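Every protein chain of the complex appears in place save one, which is left out.
What follows is chain A.
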């Protein structure tokens, strides 16, 4: 479905992604895990067209998108929940959610709106509230709702648990599973290895802008390097 093939990204003279290849199949939940500054967010931005790769191919269902503007992605069934929610803070929750359907016809959007409110009933009481005044957790729900309004086949989620309480993390995880079970592929990034790989079908480990490891969620959790560095588990002496 989504394919990043040998993607390189530069910020000015600094190279931040080195030949990154990542794929997400239809209906899959895929995690990109890595420490701070490893380039996780850049992977998602390159996929979404918010950061232009200096080389490499980004394709969705076989269509090359790397030279096309970001605005094309929602039309092709890809949307993103940006890091730290990035709502339109002075607009109402309803306006924020409806803007997620900018590329769609009003009648189609109305149908999706009902579906989104069914998945995220928490936002119903706040539809007329100013988005910037909601709590972090509530804002994340609105951001997910906005992302879903494009009726995506693949949803990118940039650090969806950042700054959330443990209870809210559980809540967001449950919502991600629900969305995924309804056939929407999810590509998300996260710093916490357990959180990343326990819920994902497949995962990638990114270090200094390079994919250093990939495999199924289970394989990633069991990998000695992931266990030692990211889960703090020491192998028992033979």
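By our rule, a residue touches a chain if its C-beta (ideal position, glycine included) is under 8 Å from a C-beta of that chain, and two chains touch if they have at least 3 such contacts; residues count from 1.
Simple rule for what comes next: contacts and distances are computed from a predicted model.
Student: One chain is missing here; what is its name in UniProt, given the choices "Heme exporter protein B", "Multicomponent K+:H+ antiporter subunit G", "Branched-chain amino acid ABC transporter permease" or "Formate dehydrogenase major subunit"?
Tutor: "Branched-chain amino acid ABC transporter permease"
Student: Among A:48, A:65, A:169 or A:221, which residue is in touch with the absent chain?
Tutor: In the complete complex, the chain left out is touched by residue A:48.
Student: Looking at A:87, A:164 or A:221, which residue reaches the missing chain?
Tutor: A:87
Student: On chain A, where is the contact patch with the chain that was removed from view?
Tutor: The missing chain touches chain A at positions 11-12, 48, 50, 69-71, 73-75, 79-80, 82, 86-91, 95, 99-100, 102-103, 146, 150.
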